[in-house]
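After this line comes subunit A, so read on.
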Amino acid sequence: MSAFFTGWLGAAVLSGIVIGVAMTCVAYMTWLERKFVARMQNRIGPYEVGYPHGWLQPMADVAKLLVKEDTTPRAADKLLFNLGPILVVVPALVGFAFLPVGRDLAIVDHPYSFLFFTAFASLTLLGVFAAGWSSNNKYALLSALRMVAMAASYEIPLILSLLIPALLTGSFQLTAVVEAQRGLWFIGYPVIGQLAFGIFLLCALAEGNKSPLDILDAESELVAAYNVEYSGIKFALFYAGEYAHTLAICGLAATVFFGGYLGPAFLPGFVWLILKCVVLFLIILWIRWSLMRMRIDQAIRIMWMFLLPASLVNLLLTAYWVVGR
Partner candidate 1 sequence: MSGGPIEVVERDFGELALNMGPQHPSTHGVLRLILHLSGETVIKAIPVIGYLHRGVEKLSEHLAYDQLAPVYERDDYLAPTANSNAYVLAVEKLGGIAVPRRAQWLRAFVSEWQRVSSHLVWLGTLGLDLGGALGGGTTLYMYCFREREKILDFLEELTGTRYHTNYNLVGGARYDLDAAMVAKSNALAASVGAALPEFWSMSGGNPIFQERTRNVGVISKDLAMGVGVTGPTLRASGINYDVRKAAPYDAYGELPFEVITRTAGDAEARFQVRMDEIAVSLKLVRTIVEGLPTGPIFARKPLKNPKATKLPKGEVYAAVESPRGELGFHIVSDGSAKPYRLKINAPSFKNLQIVPHILPGGLVADVVAILGSLDPVLGDVDR
Partner candidate 2 sequence: MPAPEIVAAMETRFSATPFALGVEIPAAELLTALRALRDTHGYRYYVLGTGTEAAAAFEVTHAVRNLESNDTLFVKVSVPKDAAEVDSIAFVYAGAEWQEREIWDLIGVTFKAHPDLRRILMPDEYPGHPLRKSFAMDTPWGYRPATAAAVEAES
């Protein structure tokens, strides 16, 4: 079985399966978010479409967005305008290729898969900047400029906090990272694990544009900001890309901090992975839908003054612990 999947045809088939599953998960993550948030806000959420629980709502949303008019501003930079949504969706989906769903079961089991994953997750910034710049719209431009400032601030603590699991494993291969958690999940390591996860969570919120750090698409100030000129299928791609990115980040967090596919044997490994993803996703939703947004200078100050030194100290502590082990 594994031999088939290491060939070209097998990899293509597996990629197709994973992308299909990922996009369906993305669609149903929107449903889950709307139901969960509705319960938080003392209401019901999607209800009519697919009575009684609204489970056809994502299909209705996709259908609506597909039939909308796809406008492009006359003075927009056509190449970047069309490239923006693609650059947001594709890197998130590529990330799924690296996540191990079972023992030695990852589409790309590269010695540096961890680094590749984080690199691809950061590529979404290019899509956002392309969209913001090319829209020929001052609101989008403000959002793109904010993104540059934010990206310079959160990328470093994000990478530094992700180095902790790599250090504790001794390798950048995601399958090895999961296997090294057989004894204790990395989140369980006193201080260094929890601090790394905390910093990672905050920076992941910033990267995914989630409240309290959704400064990029601050809907009440910048009116949908970088995707203000987008409609129809391109907007659907932005929307899907945001959820795909969140799902990928949750997958990464589940893999490197919470043991990935490891779990008691009464459920197969990938089910554990999915369960952990969903729980992390709900935690991110919980934070997103209860807290107000920070101002950009306050957010940047926190990242440089607090998260960066904390992640550096954490790195030193981990290195000391690993060497002394």
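Candidate selection criterion: all candidates are chains of the complex that A comes from, given by their letters.
Convention: a residue touches a chain if its C-beta (ideal position, glycine included) is under 8 Å from a C-beta of that chain, and two chains touch if they have at least 3 such contacts; residues count from 1.
Keep in mind that what you see is a predicted model, and the values were worked out from it rather than measured.
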item: Of the listed candidates 1 or 2, the one touching subunit A in this complex; value: 1
item: Contacting residues of subunit A [partner candidate 1, same complex]; value: 37, 40-43, 138-139, 142, 145-146, 210-212, 214-215, 217-223, 288-298
